[in-house]
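Provided herewith is a single structure, encoded as structure tokens, for subsequent inquiry.
One protein chain omitted, others in place.
Coming up: subunit A.
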Amino acid sequence: MTRNILAPLTLGLVLLFLIGPFIIIVAASFSAGETLAFPPQGFSFKWIAKVFTVESFRQSFGTSLFLAIGGTLAALILGIPAAYAMSRYRLPGAETVRFMVSLPIVVPGIVVGLALLRYFVIPAGVPILLALFLAHTALILPYAVRVVSASLANLRSDMEEAAVILGASRIGAFVRVVLPNIRGGILAAFILGFVTSFNQVPVSLFLSGPGVRTLPIDMLGYMEIVFDPSIAALSSLLAFLSIGIVLLAERFLGFSRYV
């Protein structure tokens, strides 16, 4: 039975290919050397420490954090009612709404970024940060609608119908019956949206100006000038941050049920 050896061997090689680069980055962040190399020269925390002293990283981290949190919240505020309307109402043109909302998945990010720069930012004087916020919100919207729809589909609609019959207002029924039941789905959508926005590059590529840059764009710019292990250190810190968030969510919510 040759395949009994072949299958685990394939899996092992594939995992090495997928995770190896990550291990290299983590190892390189603890290097004591001046350039990025593997195996790392010596061991030190100096590159990890350096990340926190670079002013532009601090600034762009703040921008990215604002976009990820603000964009995801805005996407949920728009997306939850839309998902609710599509799952609980007879909505003529639901397909059109679904199509509109899922556009951001189909249109490549770089095209959206350029279009916003050329028709919003330059002629209409829309501030770059606002354009970034709009773009990130739109980008997260499809995920928000999809995840919330999935969790609405798992919730029987007779509960809120019963609440309405018993005299609750439609809004009251939504807030007191539906919302508590789809809490997990909303949090899952939030995490998914946050990670998507935080790692997003193409949309933000054209939308950067003095003092306004997302962290990944800042990292790309830094890499072109300096080739030291600080980008590796920053990458590992970010990676552990997002893995940590996802693991916590999985532990407390069973995140994977919703995605």
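Descriptive notes on the structure:
Criterion: a contact is a pair of C-beta atoms (placed from the backbone, for glycine too) under 8 Å apart; a residue touches a chain by one contact, two chains touch by 3 or more; residues count from 1.
Methods note: contacts and distances are computed from a predicted model.
Considering only "Spermidine/putrescine ABC transporter permease", "Tetratricopeptide repeat protein", "Sarcosine oxidase subunit delta" or "Response regulator", the record for the omitted chain gives "Spermidine/putrescine ABC transporter permease", by its UniProt protein name. Checked against the hidden chain, the listed residues A:135, A:163 or A:212 yield one contact partner: A:135. Looking at A:30, A:57 or A:84, the residue that reaches the missing chain in the full complex is A:84. The chain not displayed touches subunit A at residues 3, 6-8, 10-11, 14-15, 17-22, 24-25, 28, 36-38, 78-79, 81-82, 84-86, 88-92, 94, 96-97, 100-101, 103-112, 114-116, 118-120, 134-135, 137-138, 141, 145, 157, 170, 195, 198-199, 201-202, 205-206, 216, 219-220, 223, 231-232, 235-236, 238-239, 242-243, 246.
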